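Missing here is one protein chain; the remaining ones are kept as they sit in the complex.
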Amino acid sequence: MLRRLVKDFQGDVLAIPGRLIALIFFLLLFLLPLITQEPYTLRILIFANIFVIFAVSWDFLSGYTGQVNFGHALFFGVAAYTAAMLNKYIGLQPWATIPIGAIVAVGAGVLMCLPALRLRGPYLSLVTLAFPLILLGVVKAFPDVTGGEHGITGLTRLSESRITDYYISAVVMTISVFIMWKLTDARSALVRTGIILHAIREDEIAARASGINTIRYKLLAFAVGGFFAGIAGGLFAHFMRIAGPSTLDLMLSFQAIIWTVFGGIVSIYGAVVGVYFLYPLMEFLRVIPELRILIFAAIVIVILLFMPEGIAVWIRDKIERACPRCKLSNVWWRRTCRACGASLY
Amino acid sequence: MKKILFLFFTCLLLVALFLPACAAPKEENVIKVGVVGPMQFIQGEHHWAGATMAAEEINDAGGVKIGDQNYTIQLVKVDSDEIRDVAGAASAVERAITVDKVDFLIGGFRTEAVYPMSDVAMDYGKIFLNVGAATAALQARVAEDYDRYKYFFKVTPYNEFFLVTTDFKMLAMVAEILKQDFGITKPRVAIIAEKLEWAEAMVALAQANLPKMGMEVVGVWRPSDTATDVTAELTAIAAKEPHIIFTTFSGPVGITYAKQRGELEIPVVSVGINVEAQKEGFWEATGGKGNYEFVLNTYAKGVAMTDKTVAFFDEFERRTGEFPTYTAATYDALLSMKANIEKAGTLDSDALVPVIEESLFSGTAGMNKYYPLDSPACPPMCPHDIMYGPGYQTGVGTQWQDGELKGVWPKKEYGAVDDFGDWRFEYPGTVLLKIAPEAVEKFKSAPPEVEAPPEAPPPGGLSFEAAEYTNADLGFSMKYPKNWKENKDEEKDPSVFYAADPARVPTIRVMVVEAATFADAVKAGMGASGNSDIKVGTEKEITLADGATKATAAKVNLKTTTGHNGETYALGVKKGDKWIVVAITTVALLVPYDEAEFSEIATTLTFTK
Partner (left out) sequence: MFQAFVIQVLVTGGVYALLAVGFSLIFGVARMINLAHTAFFMLAAYGMFFCSLQLGLDPISSIILSIVVTTLIAVASYKVFIDRIREHQVTVLLITIALAMVFQELMLLAFGAHFRAAPTLISGFWEIFGVRVTYQQLLSLGIVLVVLICVWAILLRTKLGIAIRATAQDAEIANLMGINVSRILLITMGIAAALAAISGVVVAPLWVVYPYMWLSPLVMVMAIVVLGGLGSIKGSVIGAFIIALVETLVVFLVPAGAFLKLAFALLAMVIILVVRPEGLFGVIFEEERL
């Protein structure tokens, strides 16, 4: 049994550079506090973790179904406000408010899905864009409950110390990313969703013709995407101790797209790379505040110009080579496939 | 081509990444001050410019003296970028504290960002002087959790309750001018306010108060703070023919409004708050259409609020080419901190807090003093918030007059005395308010308003819709405005009846007190419900509305249970050994004292046996 696991590990993780890198990354993530406990560094990484969940959920919803969502901040904001209200007015603790907030975000996702199901392409994008902005109007209209532009303040902390905050965010992030990765894994024998979502994205009509209830899967995508974006929103509210209108901002929705497409859409890990590259970069650029956003935008443009599929996908294509016969991934220096021995050229 | 482009951008990136890698180690005898603000926006620029002026001044004069050591001030620019990114703002502050190791922080602007930014500062026990976010709720945290938030002070601006109080004073001046020059006795006012939280209280108070100040509210418009077009609102307002537009703006909509109002030549006096109109660039941004815009401000050119104001204003304008706006008060913040540090003899936050709390500093916009911890009424008077009133911070009303921003308020002849002090004064350098020619023309051409004949008294002879309270035991009854709500909790011996306006004041209290004189009865009765410092004014003999019963009446001043200064109209009738006292109380800060209205209510007291 153990030997079997070790063997699987050797074959499925160590032999594929992409997965090896992912493994090292997550190990480093959990060991980092041994190296530095500087609160500022940890804060940046906590934000990165939260936004990874947010960006990956966008990739899950939009990348995999081809439904480009311009209003992903809706889920983030709905969950942040729900968590904040439950905490502030009823006194629930973060362990309860964050999941409830995420469930409410699922509700928002399903509601948003109702008109969205009838729409395709740019029409869908534009309708999704409208929702957070409409909600922003509602937030402003009831300042007694929502605090207007000040937001709901003075929430309970995520935990008492920064290190614990960090581990909470890292664990939640790892689990969320893993679940979403599994759900989209087209080769998985356990869950079928991956391959079906791929099918819908490639050709919805063909998928429907093959007897797939595409509506059900689109609903699922909205619900799962909404749930994880909601988790991110709840974490954000409790970490910042405030839920304000900035959580529904148009720019936040755009950020999710920027992070994901930069890293590589339809890949899950692309979003992780995108956030972990761009968020700390943005922080680092604080030393030249005047040029910060300019440099940020310029980097995004330049990288995408040369790697239109995204930076992570570009790197993966360089270091991995799929076997033309058995589709197994191989390290780039191998000339023949590690399983079937077919030539990789 | 592709390769070259790639190389070029890579080089650019590398330079950008390694440029800042050379951070300086902490030097000896240096006080590091974090100046927090959105540095690419005018608010942050002024934070920085004000602080730079103060730092240079301090360092040129030998620095800060702690014990026998001289320290120099070193400013750290903390670009919070808070207008665009609230999460990043808190990170920037944490970076300043943990990486740059600043000793204390000054600045802040957007309330939603000041919450998390100040939270970070409190986590590290660093003093944070808020120079920019008005909201009283920020300061209320000091009262709620003193141990955590004691390091948080507000230098400027005074909070929204004081802002609206000042607005009313400016409005009263305009109303007085309209009355004197054009015979307009009951000016019509359109309220236009951006839809933001800070404006909520102001709009509600304006709607409640303006009618009491003899003005008529024709409507309330609430555009978005970033609206690019308010012609629809202006067309709707113009159709109501108001004399005054009362503005509450902090966003760019203020420019849009002023520009379009000027372009359409809407004949009104525009008065209130319009943050954009405080800035030098306003004239150009409105293409001169913002002429005659009358707005509350912190500084005005040539207006000396203290002996420091004019020198500061001119030097600031020389350096930046702009008028200082309220965030430039980082200048005061830093100079006052110098005095406080020297007095405390340490940089330790915990030792500094009591010194700051006690401090009295003559700044550029008036005396800087903070409300004490035992401040009775929060809000508006929250601990560590800046003190408001003549002698402290008053603000200055400014008006754009043909390209120049002139100080026009306070004016001696239009001032009055209130809770905060005596407003019958003016700062040197103020001029007279001007009214736009199109408005003058309109006001003159309109048929002079005849003082409306006193309205035929409605059935029952009352000017308000009445509800009735009857006391069967003692055989009397009285009427009070129908929308006032009775509150049984307050009806404890000797009070037999209590009701209050939805706006909390005025209140009516009916008491039955055993006492020898009217004054004693009032003192005993009002004292029993928690009021203090009760001073009964001159007593008058009057007749009740029934035309027969004689009663005693007087104006009473007192401190309410909430710590506000209350004004009461009290009326008493002696029945046997008991006084039946009716007291109508208001807090001038919220609703002004109106003797005619209050006596009308009180004299409805009638006896059935």
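Lettered A and B in written order, each chain numbered from 1.
Convention: a contact is a pair of C-beta atoms (placed from the backbone, for glycine too) under 8 Å apart; a residue touches a chain by one contact, two chains touch by 3 or more.
Since this is a predicted model, take the numbers as computed values, not measurements.
The chain not shown here is touched by just one of A:I134, A:I215 or A:C340, and that residue is A:I134. The chain not shown here is touched by just one of B:V30, B:I66, B:V99 or B:V220, and that residue is B:V220. Of the options B:A96, B:L129, B:M202 or B:A285, the residue whose C-beta touches the omitted chain is B:A285.
Touch with the chain that is not drawn comes from one residue among B:V155, B:L210, B:A238 or B:I534, which is B:A238. Although one chain is not displayed, chain B still touches it through residues 40-42, 45, 194-195, 219-229, 231-233, 235-236, 238-239, 252, 255-256, 259-260, 263-266, 276, 279, 281, 284-287.
One chain of the complex is left out; on chain A, the residues touching it are 68, 115, 118-123, 125-127, 129-131, 133-134, 136-138, 140-141, 203, 205, 250, 254, 257-258, 261-262, 265, 290-291, 293-294, 296-298, 300-301, 304-305, 308-310.
Rule of thumb we're sticking to: only the chains that are shown with their structure count from here on.
Taking each chain's centre as the average of its CA atoms, chain A and chain B sit 44 Å apart.
For chain A in complex with chain B, the residues that touch the partner chain are 38-40, 43-44, 47, 140-141, 143, 147-151, 153-154, 236, 240-242, 244-246, 251, 282-292, 295, 298-299, 302, 305-306. Across the complex, chain A is touched by residues 2, 5-6, 9, 12-13, 16-17, 19-20, 39-40, 77, 79, 81, 84-88, 90-92, 94-95, 98-99, 111-112, 115-116, 119, 135, 137, 141, 195-198, 200 of chain B.
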